[in-house]
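Apart from one protein chain that is not included, each protein chain of the complex appears where it belongs.
The chains carry the letters A and B, assigned in the order they are written, with residues numbered from 1 in each.
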Amino acid sequence: MTAMLNVRDLRAYYGQVQALHGLEFGLNEGSLTTLLGANGAGKTTTLRAICNMVRSTGAIEFDGASLAGRSTENIVRLGIAHVPQGRGTFTTMTVEENLQLGAITRKDKAGVVSDIERMYDHFPVLKERHTQQAGTLSGGEQQMLAVARALMLRPRLMLLDEPSFGLAPLVVRDLFKILGKINREDKVTILVVEQNAQLALELADTAYVIETGRIVMSGNAAEIANNEDVRKSYLGY
Amino acid sequence: MSAIDEVVTEAPAVEAVPKRAMTLGTGTSLIMLGLLILVPLFVKNFIIFQLTMLLIYGLAVLALNILTGGSGQFSLGQSAFYAVGAYTSAILIEHAGMNYALTLPIAGIICFGFGFLFGQPALRLSGVYLALATFALATAMPQLLKLGYFEHWTGGVQGLVVTKPDAPFGLKISQDMWLYYFTLAVTIAIYVFSVNLLRSRSGRAFMAIRDNEIAASAMGIDVALYKTLAFGVSAGITGVAGALGAIAVQFVAPDSYTITLAISLFLGMVVGGVGWLPGSIVGSAFIIFVPNIAEGISKGLSGAVFGVLLFLVIFLVPHGARQVAIVGQQLFAKLKKG
Partner (left out) sequence: MELFTNQILAGISTGAIYACMALAVVMIYQAIDHLNFAQGEMAMFSTFVSWQLMQWGVPYWGAFIITLAFSFAGGIVIERLLFKPLAKAPILTNVAGFIALFAIINSVAGLIWDFTIKQYPTPFGSHPFLGSQLISTHQAGMIGVTVLLLIALFFFFRFTRMGLAMRAAASLPESARLVGINTSWMIALGWGMAAAIGSIAGMLIAPVVFLEPNMMGGVLIYGFAAAVLGGLTSPFGAVIGGFLVGIFENLAGTYIPGVGNELKLPIALALIITVLVVKPAGLFGRPIVKRV
């Protein structure tokens, strides 16, 4: 399997402060990978660096092509969808408008219309509320909307930043089931950044652990879940 | 329309000047002071007059810096306070025979009150809305000064001529030179006061309000009090500047205090570096001399040349003279090392 995304020696900066210190990892096509770490370890920064939303140096390659110097919107157009922390929903627009926005760069009108229907199949609650203002949806519903919006791009790679944040456990379980389905059936490579390590490790096939801007552990998700240190630091037992 | 409120997480509209950088270092300050004291001894009276105006507008820009750079409130209405200060002084000198020096604190106090009062309704407004309200104040002022009711005091459309004071104690220096040193003394006093104000608890309250009003109020800062206080102080200093201006120019008239003055002061603040008190004099120099330079370059297109020069300045130094000072500081530090 070829590496779809290759990150080498990634250093990222917020002003004078360095947040990532030479990050290296790769994502295989079709994989569902999770990036775990404590608060402030650099998980969100990693995703933002991939989409050039933060100043960084190093090499990031997507499908063999370098992402250096490309604007965020151009990186997105290459097929990378990013569901940011806090979801980034357009709260003043309707659910359906949010989905349309996800597909705004696509030229195939008919495909967009049918994809919207598919999203309603994945997430029936969105269909119920499709003319409602997105800001009136609950947290869990907005998260589903954010994922659906990202899928409307028909991305090859989807980045999710703490999708479980602020959601009830049952809701998170449902959401992760859907993510697994999307990974298997729609063949979307997924990178999930999570603090909720347990569920993330159950969902993913590959895992990385990041600490103060460096990858400290990598491998098969099940192995990582059984690792002594990981269990103590992130799983609580 | 919609039931959803727009949720905004705003970055502060006015950026903070780091505390260390708020004033010039001791060395630079002393050099500046030296220049300000010595240069007038070697130049003609007209240049001395221009230097006096430089200090006076510098005070007005300083006042705006305290209001906008300090407490984050926009004002396009400073010309109104300047006018009130000018007219107060003129009326007291010409109609009440008061000594010119005494008119300064009175002008200051009256304008402080005026500004404090204006700050009250302004509490509910911010940003664009406050700009509009202060703009209304600025456009109203010349018209109010022309009103028939007040003509006996204000001299109506023609205004009032103000007697220029002689140097006291029979000193053998020209009126212009005396007025310059008098203005310099007042300016230094107000500058020192302002620096200390911004460093004090009140100053910190101002800046907390500028950076995040909601958080400031949650911390227990009486936002209403400090905002109106900032307006009051700013208006008061502008009033003193106006009074000095009336004496220096020897004349007050409604059309000297139009919205153009308010806009010029605003530009002076931006060019000098918002919130950077030492920059006030750079801003003042810009608004006094650059229009003349523009007219010198092209009489018919003087406005366009001014606009182009202004663009050049803001492209090169978007943060104003403060940016130049920082670059200068860094260069100086590098030279010292190497």
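Rule of thumb we're sticking to: a contact is a pair of C-beta atoms (placed from the backbone, for glycine too) under 8 Å apart; a residue touches a chain by one contact, two chains touch by 3 or more.
None of these values were measured; they are calculated from a predicted model.
Among the displayed chains, contact with the absent chain in the complete complex occurs for A, B. When the whole complex is considered, the residue among B:L54, B:L160, B:V252 or B:V274 that touches the unshown chain is B:V274.
For the chain left out of this panel, the touching residue among B:R210, B:K227 or B:H319 is B:H319. One of A:E24, A:E61, A:E97 or A:E202 touches the chain omitted from the figure, and that residue is A:E97. Although one chain is not drawn, its touching partners on chain A can still be listed: residues 51, 53, 71-73, 76-77, 81-82, 84, 88-90, 92-93, 97, 100-102, 104-105, 149, 153. What chain B contributes to its contact with the hidden chain is residues 1-2, 4-10, 13-15, 68, 121, 124-125, 128-129, 132-133, 135-137, 139-140, 142-144, 146-149, 212, 214-215, 218, 263, 266-267, 269-271, 274, 300-308, 310-311, 314-315, 318-320.
Keep in mind that, in the parts below, only the chains that are shown with their structure count from here on.
Centroids of chain A and chain B (each the mean of its C-alpha atoms) stand 51 Å apart.
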